[in-house]
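A single protein chain has been removed from this complex, and every other one stays in its place.
Up next, subunit A:
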Amino acid sequence: PSRPPAGATSVLAGLYGPAEVKGSRELPDRAALEVLLRPKVGLPGVMERSREQLLRGTCEAVVLGGLHPRSAITLVLQVLSDGGSLLSCCLNAACLALLDSGVPLSALFCGVTCALGADGTVILDPTTRQEQDARAILTFAIDSAERKVLAASSKGSCSVEEMQQCLAAAQRAADTIFGFYRDCVRRKYSKS
């Protein structure tokens, strides 16, 4: 399990697999990927389910499932604290868990949240307070190979130009996050 620091938001991620799969969920040509997101309090609701689907789509885009047919890969995310930018924190935790576990990947991904203020200013990785004051909140999952968008989620209203602006800012910020991944892995392998 891996836990990235992102201000006051933290998510614990655990990845299990490739493991045995129950009969009905078995896919003949690739691994069956499942994501479970558990909120800090209460039972998982509709918001968790929709986030699970977004995470699942992002992970399926990078995992080389064809190397492990008829097996199951399960990713479990537990929200420990939420101080804003929760979805991008979940995306980063998911990628680090995939990286740590040794599942074959074709690329890495990261999550960046942008908050669009009333006057058009873009704030990256907003806190809960900044998210509440914002006109729109956009979360992008960016891949490491060509900085393409793997997933996008938006809340609120913004124009197309503003969305492009946020996307450009997110792609630039993605470089910092990928640099952080590389440092994490370097530290892990420097101990041996």
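Heads up, the rule we're going with is that a contact is a pair of C-beta atoms (placed from the backbone, for glycine too) under 8 Å apart; a residue touches a chain by one contact, two chains touch by 3 or more; residues count from 1.
Methods note: contacts and distances are computed from a predicted model.
Missing chain, UniProt protein name, picked from "Proteasome subunit beta", "Phosphatidylinositol glycan anchor biosynthesis, class T", "Exosome complex component RRP40" or "Signal recognition particle 14 kDa protein": "Exosome complex component RRP40". In the complete complex, the residue from A:Ala8, A:Leu80 or A:Ala145 that touches the missing chain is A:Ala145.
If you put the hidden chain back, the residue from A:Ser81, A:Ser106 or A:Gln164 that touches it is A:Ser106.
Although one chain is not drawn, its touching partners on subunit A can still be listed: residues 17-21, 62, 64, 67-72, 99, 101-102, 104-108, 143-145, 178, 181-182, 185-186, 188-189, 191-192.
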